[in-house]
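All protein chains of the complex are present and in place, except for one that has been dropped.
The letters A and B name the chains in turn, as written, and every chain counts its residues from 1.
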Amino acid sequence: MKNDLVLIVCRKLLLAFLTLGLVGMGLASHSLAAPPPESILINGAGASFPYPIYSKWFSDYNKLHPDIQINYQSIGSGGGIKQLLAGTVDFGASDAPMTDEQLRQAKTRVLHFPTVLGAVVPTYNISGVSQELNFTPEILADVFLGKITKWNDPALAQANKGVKLPAEDIVVVHRSDGSGTSFVWTDYLSKVSSEWQTRVGKGTSVSWPVGLGGKGNEGVAGLVKQTPGALGYVELIYAVQNQLGYGRVRNSGGVFVKAELAGVTAAAASVARQMPEDFRVSITNPPGKAAYPISSFTYLLIPTRIDDPAKKKALTDFLHWMLADGQNTAEPLSYARLPKEVVAKELKSISRID
Amino acid sequence: MASLPITVERAGLQRRALNFLCRLRGGDEVAHLITLLAAASILLVTLLLVYELYGNSSLPRQKFGWAFLAGRTWDPVKENFGALPFIYGTVVSSALGLLIAVPLGVGAAIFLAELAPPRISNALTFVIELLAAVPSVIYGLLGIFVLVPLLRTVVQPFLKTTLGFLPLFQGPMFGVGMLAGGVVLAIMIIPFIISISREVLLAVPVEQREAALAVGATRWEATWRVVVPFARAGILASVFLALARALGETMAVTMVIGNDPRISASLFAPGYSIAAVIANEFAEATSDMHLQVLIELGLVLFFLTIVINGLARLVILSTTGRGTAH
Partner (left out) sequence: MGARETWRKFVNVFMFSLTGLCAFTAVGFLFFILGYLLWNGGRALNWAFLTHLPTPVGEAGGGMANAIVGSAKLLLLASLVGIPPGFLGGVYLGEFGGKTFSFLVRYTTDLLNGVPSIVVGIFAYTIVVLPLRHFSTLAGGLALGVMMIPIAVRSTEESLRTVPQTLREGALALGASKWKTVATVVVPAAGRGIVTGFVLDLARVAGETAPLLFTAFSNRFWSPGWNQPTASLPVMVFTYAISPYEDWHRQAWAAGLVLLLLVLVTNIAARLLVSGRMSVPQV
């Protein structure tokens, strides 16, 4: 008898616990999640290239203006463009400027706003090699085409005299998602290798001849970090934050340049004065001896017509802040600030947001 | 007197109407209607789902037709898409998963049904069934941080040195790849195989065992040669159901399979499954064609699972008559 009673009580307690759990869920959804009543929620998505600085900016901006919450998700440049075109986000972000075809698909005109400059670096993880490696454009193209498969290939040895390269396989890592970083990388490879140009071409998503796919810059960095012998390409900040080795690339002036802010700024300088109205440029493989050859602007994609006036004001205010105070956080995170001429042009462009 | 027939008729009608009203007031008709509507809503949702999938994949169906299933390139730039690498990846990783999970699962089920005392058997089964509740993304988490390094540093080199003459175990060893995908799937589907097989084995009439033992078989021989074959259909059904689950598995696979749409003979090579490519590329397919191709892939996967589920039901149905499985 007593046993039965205990069992019954236990069962009732369990039932109570489960119901409490369900009720608790319901309460939680309403009580906890209340932001300030006047808050403006803006959703954006896109490039993972600038994710570190965007997340810092949006967090800092939220601390300055607690009623403005800008939720940015790093889903890749391709995703940013797509969701913007589908209208499911308020703004997009991409390293690759939108193509004419994509702009045609947009319901309202889309403006490109360069935010920072970044560098895409060849990052590697080779056991026993801690020195910085040199990469020529030909080497990079051949590795990604699958023609160079081992680290001790003669071409690599030639460019890196004095470094003992192991006889390991090169594990190529690229993006599995639609990526502006991929666009910059393939844009560069298309410029320096005609074979790459004809066989693969440039784009946010291409048919990679070889390699593993990682999702986002985060995914590629993660794969490189965990795979000995890996060679991938990531935005500079991802290599730095994760203590991944990255190499020097020979620029069109013949100099092996390591991705540093000075090199990136030099690359941008060649375009700054002749920046087109819509800001869509490619600055890979620029002329000059100081430029880092795989640099890129990264853009916020803002529609010209925003129906919600509160959102419009919040976005335009943010853009002003980004072009002024925001630029100060760029360098500590290994992004180069925008050239002054570009900033001035952008400030004028903001007024075109209706 | 002539009005009588009419009165009788009206009385008949009235009676029927009154009957109906009574039943309505009684609530039965209403209850029937409500539950019917609910059941119909399920039909509607499913139909809507299939309609959406079919309707939103018209572009690639027109452009590629059936050749889509045999195409091997995946080139979003030139808009040339083929489903074969993904079908290959899905099928091979699932098959590998089954190859590992079925012996392990049936073995465990045999132990739990035949050898273990009931209390222990129930307790262990309880724990194993909890494995089925572990979310897929957690398998993926452990896959990335535990399984992949293990494969890369221990298992794959071992396989390469011992069985490296087989094309299955050649090529560079990344850790991630088809092998990792297969192993993760195996662990995920084991609880299904064990749980269903155990039930089926327990349902084998005790006379069968006793008969075998009576003619002098050892317990193992009785089990392996009499009980298991008797339960064969149910075990097979469990395999099909586990396969259906493996085919649709997304997160754990995409975290360890390498995400490369390549068909390779080696298990060390990276691959790609249908569910994984949809998860990775759906949010960002800019061109309509790319998006619809992904939806068409979803349709292909859906059909694959329908076929497998159908086969499972056929197996169960075809043998229920013989009284071997329930």
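Descriptive notes on the structure:
What we mean here is this: a residue touches a chain if its C-beta (ideal position, glycine included) is under 8 Å from a C-beta of that chain, and two chains touch if they have at least 3 such contacts.
These numbers come from a predicted model, not from an experiment.
Although one chain is omitted from the display, it touches the following shown chains in the full assembly: A, B. Of B:L59, B:A244, B:I257 or B:V293, it is B:A244 that touches the chain left out of the display.
Residue-wise, the contact with the chain that is not shown comes from A:G87, picked out of A:G87, A:G146 or A:P287. Touching the chain that is not shown, out of B:A17, B:I34 or B:L99: B:I34 (per the contact rule at the top). Chain A meets the missing chain through residues 10-11, 14-15, 17-18, 21-22, 24-26, 28-29, 32-35, 39, 41, 43, 45, 51-52, 55-56, 58-59, 62, 69, 71-73, 86-89, 214-216, 218-219, 221-222, 225, 238, 241-242, 244, 333. Taking the complete complex into account, residues 26-28, 30-32, 34-43, 45-49, 52-53, 56, 103-105, 107-108, 110-112, 114-116, 124, 126-142, 144-146, 187, 190-191, 194-196, 199, 218-221, 224, 244, 247-251, 255, 275, 278-279, 282-283, 294-295, 298, 301-302, 305-306, 308-309, 313 of chain B touch the chain not shown.
Keep this in mind: only the chains that are shown with their structure count from here on.
Between the Cα centres of chain A and chain B there is a gap of 36 Å.
Residue ranges of chain A in contact with chain B, taken from their complex: 45, 75-83, 85, 102, 169, 171, 176-178, 200-208, 211-215, 222-223, 226-229. Residues 73-78, 80, 144, 148-149, 152, 172, 174-176, 254, 258-260, 270, 272, 280-281, 283-286, 290-291 of chain B touch chain A in their complex.
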